[in-house]
Structures are given as structure tokens and as C-alpha cells.
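Moving on, here comes subunit A:
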Amino acid sequence: MSFNSVHAVRSVSYSVAAGEVVAVVGESGSGKTVTAMSLLGLLPTTAKVSGRALLDGRDLYDMPPADLRKVRGGAVGMVFQEPMSALNPVFSVGDQLVEAIKAHQDLSTADARERAIELLDLVGLPEPARRFRSYPHELSGGQLQRIVIAMAVANEPKLLIADEPTTALDVTVQAEILELLRDLRSRLRTAILLITHDMGVVADLADRVVVMYDGQVVEQGTVTEIFTAPREKYTQELLGSVITLGARATEGVERALASELVVRENHLAVSEHPATSSVPDVPAVEPVLTVEDLTVVYGGRLRAISVRAADRVSLHVEPGEVLGLVGESGSGKSTVAGAVTGLVKATSGCVKVAGADIARVRGRAAKALRRKIGVVFQDPLSSLNPRTPVGDSVAEPIRLHKALNGSSVDKRVAELLESVQLSASLRNRYPHELSGGQRQRVCIARALALNPDLLIADEPTSALDVSVQAKVLDLFRSLQEEYGFACLFISHDLAVIEQLAGRVAVMHRGHVVEQGPTNGVLAEPLHPYTQRLLAAAPVADPEEQARRREVWRQLKV
Partner candidate 1 sequence: MKRRHSLAGIAAVAVLLAACGANDKPAGQSGGGQVKAGGTLYLLSDSPTQQYDPARSSSLVVTGLQFVHRRLTSWKVAPGQDTTIVPDLATDTGKPSDGGKTWTFTLKDGLKYSDGTPIRSADVKWGLERSFAPAFSGGLAYHKDLLSPGLTYKGPFEGGQELSSIETPDDKTIIFKLARPYGDWNWVASTPAFAPVPKGKGAEANYGEKPVASGPYQIEKFERGKEAVLVRNPNWDGKTDETRPAFPDRVVWQFSQQTNVISKRLIDDTGDDKNAFGTSFASPAQLAQIQGNASAKSRLVTSESGALAYLALNTQRGKLADVNVRKAFQYAINKSAYQVASAGNAQLAGDVATTLITPGLAGREQFDLYQTKPEGDPNKTKELLSAAGMPNGLDGLVLVSRAENDWPRKAESIQSSLAAAGIKVTIKPLDEETFTAEVQNKENPDYDLVLTSWQPDIPSANANIQPLFQSTEIGGGGYNVARYNNPDVDRLITEAQATVDPAEAGKKWAELDKKIMADSPVVPLIYTRNSYLHGSAVGNVKIGRFPAYADYRQFGIIQ
Partner candidate 2 sequence: MRVVKFVAGRFAGMVVVLLIVSFITFLVFYVLPSEPAQLACGRPCSPQALELAREFMGYNVPWYQQYFDFLGGIFTGRTFGSGPSAIHCPAPCFGYDFQNNAEVLDQILDRVEVSFSVAIGAAIIWMVAGVGLGVLSALKRGTPLDRITMAVAMAGVSMPAYLAGMLGITIFAFGLDVVPKNGYVPIGEDVVQWAWHLVTPWLVLAFLHAAIYARLTRGQMLETLGEDFIRTARAKGLTERRVVGRHALRNVLLPVVTVFGVDLGLLLAGTVITERIFSMPGVGMLLVDSIRSLNLPILLGVTLFAALLVTVVNFLVDLFYGVLDPRARLT
């Protein structure tokens, strides 16, 4: 198979048996998606495919278009990565579901509608008859993915191709979708070809695993074989770089279920769930950053609906300390980050950096305050000006604050690049010429250019591949040790927080529901939401994951 004369995939073979879940794993560019797409002829017309893909003995690659169309959505269903964009925004979900049914079954519109509502019920959507009339933009990501799945299984396919079905979703939603897929497999006896980069998902769902690298299959075997005794070096590396929660998290939730928790000092949680208020801040000695009763309300005024993105949030970060702020999308963690950097205006409450209220300082004091703060954002590509060589980006804060001048700027830039393990010769490159990991290193170098007291890292690794993520986190940890800056580290991934943070605060729907030492929170999660979060994240160990799944099921009830 080749695309634009670039060989995307070479000599790939694998098979899926009925009722079996086969996971194809690999990092970006490994060719796993291309292979799956090729099965249904969904690659761009410029792509050339050679080889055979047999479905019940019939070659999909060699099928007349009309027959292939019958296979699509009929014998083979497909689930995509981004549920938000996988559905046509201008048609109701019911319409799109009915269409999928009628494409393969000769049903009247009324019957197809009935069947669609049945399917919506099957994938666990509450009020299916009402949802039938909804439009994609009115539903959440998890609900949409259920609809995409309903569409894929509408005609009881023999094979379901799930291409990164949970990557775009929050962990708790991911756990539910994985549960649904597992349920469908057992109920409908559908074979599932699962394409993912997440070893935790593999451990959770797969029977067999195919590992791809650079367009080739490097290893395949049962899930136990791959996880316990990987033969290939690449597989070993891949598994080695996976960051997952330790077993103590599972135990913590188990203890919570058995009500054996002990509350320790400086570990607070709100009592009700869902929370209606945030926990107060734990006592501080000499904080670099203090967030006091921060409330941010978006909207309001002319539009009736206002959103309380953060509600009376109180936090602090001590010098040299890393505070992890964890929460799923919409929990308000990015709002807090925005308020802390001064990009978002607080509705009430205040943010103090080194004792100065960030919203009130003006002039010189404001500039001096800025010197003390460094920021690293989620998407490194968008964090760098595409029209500026990376060296200039790193030098920007130095020049802005006139910290150095002349050739000493260049020297400092080289120094910084080296400290993030980049060659100083990259300084004249433009961001698009660098890899994702390199770009994020540049961003870190820029954030550290003025030796800030406080670093705010907003999901700095979530856009990166697994192996890259591990390396960047390592770098981050060593830099933190070397420079000793205080850090507010924001992430949706508890496993990442576990690696880095001394203390952690958990956010849910605008409230801090729990905060305390990382150890305490993981081992003895007090708040039900924290417990769910801990139980939902899959770990890259089939046995451990089976145990966690059990815990998750109990929590749900």
C-alpha cells in the first residue's frame, strides 16, 4: 500500500476470528489506521493498495464497488476516533442511524426508526426516543461515541473496526465505552479490530495484540504473551514507556469500597457528590502561588446561560513544590490555569504570586511579576509562533524583559536549548521543522528562560506520543530538581500526576473536590469522584486491569 509514493504500510498481515478482540497498537505514523481504512476502501483515491484482505473468504480489495458498499456498514462496522466530527452536524442522530439501517435492510421508515431507537437503547443511551431527534452538537462526546457505535452495529456486523474509539474521551467516559464494546462483543458475537495507541485500553479489552511500527507488523500474540513476555525490543520499549497508575490506586479504591479509609492531615475532601462547593485550602507556609476563593463565570449578561467554570477554588503552591491539578474536560482546571497566568479574568477571589495580586499589579511591578512565571501549554505546535525561528521564541522573554543583551542572549539561548537536551543548532529552525517532542522541549526552554519561581504546565504532555511523553516527563522532573521551581502541573491523567506531584488537587465541575498529598489521595481517595477517576484509568497490565474493572463496576452501582 502506498500513498503519494510514500510507503505508508508494507507487508502487513493479521487476522481476526469471530467474537475475538484484536488490538493493533503502535504510535503515530505506524500505519495502523491506514491498514484498517484500507479494508473498507476508505483511503483517498490517490492511495494504491496491493495484497488481499479476506472477509469470510472474499477479498475486500478486489471487490466491485457495489459489493464493497454492502460490506461497509453491513458485515463490517466502523467506529472512529473523534465522535464529534464523525457525525454529520446538520442531520439529527436518528436520521443518520436510520440511514445506516436502511442502507442495508429493506425496512419501512417507521420500522427503521423503531430499530434505531432500539439500538440507542442497546448502546445505553437514556431516553432513546428523545435522543433520536437530537443533533450531534446537543450531545456529549461519550453520547456521540455511543451513537457512532450504535450505527456501526446497526446491521449486526461480523467485524467491528474501532479506530482509537476512546482517545478523544475522558477516562471515566472511556471506561464506559470500553464496557459497552465488551458488552456488545459478548451479546452480538462480533469480532472487534481495535486500533489504539493506549496500552491500558489494550489490556482492558483485547484478546490478541498486533504491534505495528513504521508500517510493519513487528510482533503479534495473545494479550498475556505481549504484556508479560514481549519478544521484540520495540514492544518492550513501548510497554516500558507507558505511564500507568500504581497498584496502590486500585487498592485505595478497594479500601474505599470497604470503607476502611483513614483521613490524614492536610488531606481534605468535600462530603457531598456531586460537589456544591470546593474544599478549603490546606495550610500554607510561604506559598509562591496562592489562589483564594477563585470564581470564574463565563457568559451571562445578554445570553441567559452563564457557566461557573470555577467556584470558590482555593489552592497554593510552596516553593520547590509540584502541585498536580487533575480533572476531566470541563472540570475547570484550564480555567484555573488561565486565571493563574492572568489570561482569564476572575469574577471574584484572587490569585497571588509571591504575595502580589496578579489582577491588580500595574506597570513595573506587573512586569517584575511576569518574570517570575513561566508557562508551558498543551499543544506545542500552537505554542510557538510559526513565523519565528525557535531560537527567537526562546529568546523572547529575555529580550522582552531586557534581562540580557547582545551576544549573551545567544549564549543563554544555546544554554537553554542544551538544558532541554536539544542541539543549539536547532535555533534557526522553524517550529514545523521540528518533531512534537522537540517543540515541547523548546516551549519548556522558553518557560525557563528567566529562571521563574513558578512554572505553570497545562497538560504539557497530553498531545504527545507515549514514548515521547515519557521522555518529556523525565526531562521535566530532572529540570524541576535542578532549578527547584515551584510548579502547578495540570493534567487529566492521574498517572502523570503520580509521577511528578507532591500534592494533588482534584477538580470536578468547577469545584476542587479533594486535595492532599499525592500519596494520601491515591491510596485513600475520600471523594467518590476521585475514586471513579482512579478506577477508570486503564493500566497496561491485563490482570491488574481485570481487577480494576471489577472495582469500577462496583463503583458504578
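Candidates were picked such that all candidates are chains of the complex that A comes from, given by their letters.
Keep in mind that, in the parts below, a residue touches a chain if its C-beta (ideal position, glycine included) is under 8 Å from a C-beta of that chain, and two chains touch if they have at least 3 such contacts; residues count from 1.
This one's a predicted model, so the numbers in the text were calculated from it and none came from an experiment.
Participant: Taking the stated C-beta criterion, I'd like to know which one of 1 or 2 contacts subunit A in the complex.
Facilitator: It is 2 that touches subunit A.
Participant: Which residues of subunit A touch candidate 2 in the complex?
Facilitator: That would be residues 40, 42, 69-74, 77-78, 80, 82, 85-92, 96, 99-100, 103-104, 135, 137-138, 148, 151-152 of subunit A.
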